[in-house]
Every structure is written in C-alpha cells, then in structure tokens.
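Structure in structure tokens, see below.
A single protein chain has been omitted from the complex, and every remaining protein chain is retained in its original position.
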Amino acid sequence: MPLSWAILATFLLAAAGYIVGRSRAFASAGPDARQLHSRPTYHGASVALTALLPPLAVLAAGSMLRLAGVLTVGAMPVIGILALVAAIAGLGIGVTRIGQGYQARNAVERMVLGLLMLCSLIAIVTTLGIILSLVFETGRFFQLYDWKTFFFGTEWTPRFQGNSQLGIVPLLWGTLYVSAIALLVAVPIGLFAAVYMSEYASRRVRGVVKPAIEVLAGIPTIVYGLFALITVGPLLRDYFAQPLGLGNSGTSVLTAGLVMGIMLIPFVSSLSDDIINAVPQSLRDGALGLGSTPSETVRQVVLPAALPGIVGAVLLAASRAIGETMIVVLGAGAAAQMSLNPLEAMTTITVKIVSQLTGDSDFNSPETLVAFALGLTLFVITLALNVVALIIVRKYREQYE
Amino acid sequence: MTDNPDRKPASLLRQDARTRARNAAERRFRWYGIGAIAISMIALVVLLATILTDGAGAFRQTYLNIPVTLDAAVLDPKGNRDPAEMAKVLTLTYGKVLDKAVGDAVAREAIQVEGLTEKDIKGLVSREASAQVRNRVLAEPELVGQTVAFDVLTGGRIDGYFKGRVTMESAERDSNTSPRQLQLAQALADRGMIVTRFNWNFLRLADASDQRPEAAGVGAAIVGSFYMMLVVLVLAVPIGIAASIYLEEFAPKNRCTDIIEVNISNLAAVPSIVFGILGLAAFINFAGLPQSAPIVGGLVLTLMTLPRIIIPTRAALKAVPPSIRDAALGVGASKMQSVFHHVLPLATPGILTGMILGLAQALGETAPLLLIGMVAFIRDIPSGLPSGLFDPASALPVQVYNWTQRSDPAFIERASGAIIVLLVFLLCMNVLAIWLRRKFERRW
Partner (left out) sequence: MYDTNRRVENAVTPDDIKIQARKVQVYYGDKHALKDVDVDILDKTVTAFIGPSGCGKSTFLRCINRMNDTIPIARVEGRILLDNEDIYDRRVDPVQLRAKVGMVFQKPNPFPKSIYDNVAYGPRIHGLARNRAELDGIVEGALRGAALWNEVKDRLGEPGTGLSGGQQQRLCIARAVATSPEVLLMDEPCSALDPIATAQVEELIEELRSRFSVVIVTHSMQQAARVSQKTAFFHLGNLVEYGDTDDIFTRPKDSRTEAYISGRIG
C-alpha cells in the first residue's frame, strides 16, 4: 500500500509545517507578536494547508486516472512519490512566505472557503453520477433490446437462456396500483389526523399523539415489510381472499398498499400539519366570526386555502410510494401481471430492480441491464413528481409569507 | 333591505333545526379526526406488538444438557493432544460422538415413547451442535478423554416446541420432526435436561445456513452495520456540515447556488434504491471495490444521507439570528471567524440532532444494500478495522430481509428478533436526539 504511506507522510509533513510556520511567525515578529498581520496559529495553518492540499489533489487525480483505466497498479508508487514531492514543495513555499506582512489569515480563509465550496458540489456530483450511471447502462440495454418493446410490452418474462420478454407495462401497473391504494389509505387518514391535531386537539393530546405518529415515521421500511409478510398478508388471505374466492396468495397488492399507506400516514400528516398551520389565523377568525362551525371553517376556508400545499404533499407522498422497495418486495409478490383484483400478487418496478440485480448477474445480458432502464424510469417519474410538488409548495408558502 | 322577511328574531336559547344539523355535522367531522388518529395509533401498536411477540423468542434458546464422553481414541488418534493434529478430525466425527452421547442419555433415563426411532433421538440436537463441541475441544484439548457435561443447542423444531411455535399437530405433518420426538423432548425437559436460557449467542454469532435457524445470530450484521455507520459518520457529517456552511453563509445568491439547492432537495427525495443502482454502477462495476463490503455500503449510505444532513443543518444555521454575526463582524472578526467562532457553536445542538436522525435513517435502510451484494450469505464476522471495511459483511436490515427469504418459519422469529435489535438502536439514537434538542433548545 504505497498510497497509504504517502498519505500518512503528507499528514506528518503538514503537522510539521504547522509547528514550523507558527514558530517562524513568532520569530519574525520579534519581541512583539502584535507586529504580525495575522495570529501565529494562522501562519501555522497556512503552511500546513499549502503542504497538505497539493499532494491530496495529486493523489485524488491519480486515483481517478487509475479507476478510469489510464494508469495501472504499477504506476501507483510513482503517484505516491509525486504526492510527496508536492507536499515538500508546498511546505517550502509555505514556510518562505511567512513574514510580518504576510496575510496568513486571508490565505487560510481562502483555502477553507475553497474546501467548503468543494463539499457543496458533492450533491451535484452525486446527481450527475446517478444520471450518468443510469443513462449509460440504459443505453447499453437499448442496444440489446428494442426500446419500443420495453416501454409498450405487456409481458414480463425474463429467461436466463435469452429471448426474454421485458415489457415495463405490467410492472408500471403494479407500481401504480399499490401506490394508489397506499395513497387512498394515507391521504384521508393523514389529512384528518393533521386537521384534528391543528384545529381541535388540546395541547396535551398533541403532546402525546404527535410524537407517536413521528415514531411511525422513524420505523425502517424493512419493519413494515416484515409486518406485511407475516401479519397483514396472511390475515387478508385467510379472512378476505379465500372466503371470497379471490385468490389464495399471502402477498398481494392490497397487503403492500395497506402497509405502505400506514407508512405514509406520518409523512402526509406532518406535511399537511405544516401547510395547515401556514394558513393565517385571521382567515379562521373571519370564518368563525361569521358564525361558521369549526368544521365548516376547516372544510370551506382552511382546506381550500391550503389546497395547493396539500396537493404538493400528496405528490411527494406518491413519489415516495412509487419508489418504495422493501414493503413491496416482501408484501406485493413477484408475479408480473395486470389484474384488477387487489388480492392477487403483482409486482412493481422496484421489486424487479432488486430481483434482476441480486444474485449472479451478467452485466452484458439484457436481463440484468433492464434493471438500469427500470431505475431510470423510476428516477424520472419520481423526479418529475418531486419537482412539481416542490414548485407548488414553494409558491404556496410565498403566498402567505 | 337584505333582511329575509321569513327570519324572525329567534331566541338564542333554542337551537333551530339548521344549527342542530350543523352541530351534528361538526361532531361527525370531529369523529373522523379522532378515528384517523385512532387508526394510526392502533396500527403503531399492532405493528410493534407483533414484532415484539414474534421476535421475543429469538432471545431465548433451549439447550440439552448431557454428558459427552470425549473418546481419546476417536478425537485424538495420535494421542499427543496437538491442536494441529486434532484439527484434522472432522466435525462429522464429533457428530457421531454427540449422537452416541444423546442416545446414551436417553437410554439411561429409560424414557418410554412408543415408536421412537434413532432419527428422532439424533434430531434432538442441532446440526450446529457438533461444530460447537468441536470448537470447545480444540480450544481446550485437555478435555479429551474425559466425560464432560455439555449444553448443546437443540434442533430448531425442539426449540420451537418449547416456545409454542411447534405443536404435536404441526409435528404430525412435518418431516423434520414427529410427535414422538416432541414427547421425548418433553420427558427430557421434565427431568431438567432441556433448559431454556437467555440467548446471548443471538447477539454474538453470525448467520447460519438455512437448515439451522437455532444457530443464527445477528453478531456479524451488527458489526457490518456499525462499520457502515462509521463510514457515514466520518464522511457524511463533515462534508454535510461544510456544504451547509458554504450554502448558508458564503454562497452568493445566483443561479449556480439555486441549482445546488434545488438539487439537494430533490436528492433527498430520490428513492433509496436508485442510490443502490448508483453504488453498484459507480463503486463496484466502475471503481472495482469488492461486493458486500461495508465500505461500499457506507459510501452509498453517505451519498443518500448527505442531503438529509444538509437540510436540518442549514435550518439550524439559519435559526442563529443575524445579530450574532453582526456582533462578531462589528468587533473586527472576519466572516470566516464569525461563522466558526460564533454561529457554528450556537447551531451545534440543531446540527447534532439532524446528524443523529440522518444516521438513524441510514441505519434502517435496506434497499440500496441489497443491490451492492450485501444479501450474500455471510458466515464470518468481519475482521477488525480498517481491513474489515473490505470484508464481506451483512447489515441488520439486510439480515432481516435475508431471513424472510428462507423457508423454515423459525427464521421469522430470528428476523423479528433482529428487528428488535435494530429498533433498540434506533430508539437509543432518537432518545439521544430528543435529549439534545430539549437540553440545548434555545429560543431567540
């Protein structure tokens, strides 16, 4: 591991630079440290940073080139040596700059600002990474598989020996069906809960119920998935599906939808709570002053006023439901089919991404690469929903600010 | 002029029909709200109750206490007690020794069960038991030649019988056990030879194969999760705070910052599985990092957690009133000094709370980890840091998923048990966050 040695040596040099810089600053100041433009610690820090940053840049560049395949493993010691040279050079330059007039604090602050800026760019890099990896692999998929069949095909039957049918329509159907059920559960319950909490509940009730609903939000989705698998699924099968003759599958659209609905309740209610509270009290007073009952005030004044915000919240919830994975993996089933019967097992885009990418996957076969096309579709759908929702919510907030 | 002639000045003390109807509607509406809250509360209680009742069994384990004669001729053929030599003796051999010990014990107790077969007797103990005996003997070679009392793991069905999961009726239909075997087990328990104890091994051991749920534990998964949280802590927290400081305090208000901001809020809402795809494509396929490694899981979770740390951190920075900044600038501090010396310390409680909640979310995340190969069957606990970061590992939520995919219902108990462990960790983190918020809450 020549690189880790290089990194260690760089940090040691930087530490040494700090001490040297500080003492040289004291020395150049003479008897009165106030002669310096910047405090001695800044001089030390400036030397340390000039010794640290160039070699780290060299190492980062080297690693990137190595990953991109331009350099081989054999070149890595060279990179290490280059980094050390950069460190020593930086140290030298840093030390020679020290003097009474040197504006060390400004130099340090410029470098720190650069680092801060770099960190804020990571979000952009992540997004680019997501888009690049999805688009690149999806492109490879469409070289192997006809895009029209993917987007309009109604059959999903991947086969390892090839000649698979990879139509997204049944997956999209399952995804939308589960999400619709989830929203049918979560939106009324979440909204009514939020209305009750903000308009009716006493402070004591709020103090108990609000944290309890937040607990629901903090539970990982795998827990909901297990709940769907071992409790809700068998319950629906034994008490609804079988007696009604609607199937005998433990996993079903309804199972996943109900459980996902429960998961989304806190999401919808906390967003709605914020939005309802943003409606000015003066509107409520106006309605109450005219002699409307609290429920009339809510239904005819508060909710219409909050409507755009609530629509935004529902869209965000929909985007969550569409992208949710563990509940559908454990609760909805794996059978790609288009049926109206909610007690039958169906499958979703996320389930198929998991099943195509786990286990032994061959990254040159359409059966594996289709997962990236599914991922891109998912990304685009949820992104669109989020963007629209964020715009609506932002407009809404501005209206009452 | 707008007065309605039909409307008499009615007495306030009598409700007219319309007001009564409106008040009834009011009450109905109120009940809808109470109903919605009741449904949420019931869902929460049922959810937690089922997980707790299903998972409680994972923390208890039944053992069979029998004397085992460790025959020197079989276990140490050379007779020199050299561990290297003894290691050549296969687990299979220990299995035979154990089978004999169980058979002897049953014979000695003279338990009469009609139609009891040898398979029933052998099946009392777990397939993992022989390996455990072997490990103990290899660790203490001096035991060879003696007759030692062992607490050996019982089989999954026997364990299930004492936890109420397996009944005589279900045993009738089960090829892995029989009512006779359960009767035998009951007789041994009556004689005090089968005992149920707290199952420390559940927290210590790694996963076991799908034939031996009784030996499966979450130890490796806890270590894996811990390593990933460490990566997230080291990467996401400083980067997230640095990015927040830049965006909140230094960034000029222009298109570029706008794009970054919109980008961050969208990134927070991207489905987690998409981050899994990114991790697979970027870290495994492109960068060539090993599959199933905590470092990859940690990196993926870092990218996912970053926006979820940046958003509350910025809110905490924004909550510090501008007067503090002005005061610092007014005595001649630079902008950077005012931020690092004054604003940041004041925002620390809010930042810590956001950080802990972000970590808690990352700890419970499953979907992206499935894609980077963490579903693989992991038999060993990862080694120490830093090389352990590159060892194959599991994570708590992934271990839960893994166990739900197995046919033996005993794994459901293990999965629920693992969730209890996960929830305990999450509870601790949330309590810490709430405590911090309460303790340092400041109103300007």
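Every chain is named by a letter (A and B) in the order it is written, and numbering of its residues begins at 1.
In this text, contacts are C-beta pairs under 8 Å (C-beta built on N, C-alpha and C of every residue); 3 or more make two chains touch, one makes a residue touch a chain.
Predicted, not measured: the structure shown is a model, and the values here were computed from it.
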Missing chain: touched chains present in the view: A, B
Identified contact with the non-displayed chain, of A:Glu137, A:Asp273 or A:Glu296: A:Glu296
Touching the absent chain when the full complex is considered, from A:Ala29, A:Leu283 or A:Val311: A:Leu283
Residues belonging to chain A that touch the chain removed from view: 202-203, 280, 282-293, 296, 300-301, 304-305
Contacts of chain B with the absent chain, listed as residue ranges: 1-4, 7, 9-16, 18-19, 22-23
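Everything below uses one rule, namely that only the chains that are shown with their structure count from here on.
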Rounded Å distance between chain A and chain B, as computed from the means of their C-alpha atoms: 21
Sites on chain A touched by chain B in the complex: 67, 105-106, 109, 112-113, 115-117, 119-124, 126-127, 129-130, 133-134, 136-137, 188-193, 195-197, 200, 209, 212-213, 215-216, 218-227, 229-231, 262, 265-266, 269, 293-296, 298-299, 316, 319-320, 322-326, 329-330, 350, 353-354, 357-358, 363, 371-372, 375, 378-379, 382-383, 386-387, 390
Footprint of chain A on chain B - complex, ascending: 22-23, 25-26, 29-30, 32-37, 39-41, 43-44, 46-47, 50-51, 54, 238-240, 242-243, 245-247, 250-251, 259-260, 262-267, 269-278, 280-282, 285-288, 303, 306-307, 310, 334-336, 360, 363-367, 370-371, 373, 375, 397, 400-401, 404, 412, 415-416, 419, 422-423, 426, 430
